[in-house]
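What follows is a set of notes on a single structure, which appears directly below.
All protein chains but one are shown in place.
Presenting chain A:
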Amino acid sequence: MTTTRLTRYDRSMLRLMNDRRGQALYSTAARRRLTVAVHIALTVAIGGLMTHFFLAKGEPLWPAVAMVVLLLPWMVATGIINGATRGLLELREHVLDERQSAERSRVVTRAHRMTTLLLAAAATALLITGGVDGDAPKAYAAPLLIAVLVVHWIMPLWVAGLWAQDEPADVETPEAGALGH
């Protein structure tokens, strides 16, 4: 963690990710699970609206407006999960200590396994649909691919949020901003 000199960006990100002002939002496992559930729901909603916006022809702009409106709570939920994980996935590798690096590897491995299962399920669904309706794979392949890509991108964050541990009661919480190495 300190073997490499931290840049100004690293220090500011470290401070931001360890800022405890929003701690109440992710202090318990139930709250973290709720945040991840909300984040998943918002991601699905935004993805659905995006698909609708690009595929539907001659539609009004309301899906785009709704998408922009939903992006704000999505970003807040992302921030809460990042706070809960102390920036496990946002901080650069050399900023993390050995425990955090190992934790990041575990999270990425779990996310990879889950994404693999999801890809297998998507491929199976596409093949089954193709058996019923020959044009279906061609019609659904692109949206499905984009959906899987988005899930592949965000899955580590969800996994990290779900696996994050409670701040132990006996840990002295540093003052906000006291982490400027």
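The definition used in the following text is that a residue touches a chain if its C-beta (ideal position, glycine included) is under 8 Å from a C-beta of that chain, and two chains touch if they have at least 3 such contacts; residues count from 1.
Just so we're on the same page, contacts and distances are computed from a predicted model.
*Asks:* When one chain of this assembly is omitted, its UniProt record names it as which of these: "histidine kinase", "Multicomponent K+:H+ antiporter subunit D", "Helix-turn-helix transcriptional regulator" or "Raffinose/stachyose/melibiose transport system permease protein"?
*Replies:* "Helix-turn-helix transcriptional regulator"
*Asks:* Mind listing the chain A residues that contact the chain we can't see here?
*Replies:* So the residues of chain A touching the unseen chain are 1-3, 86, 96-100, 167-168, 170-172, 174, 178, 181.
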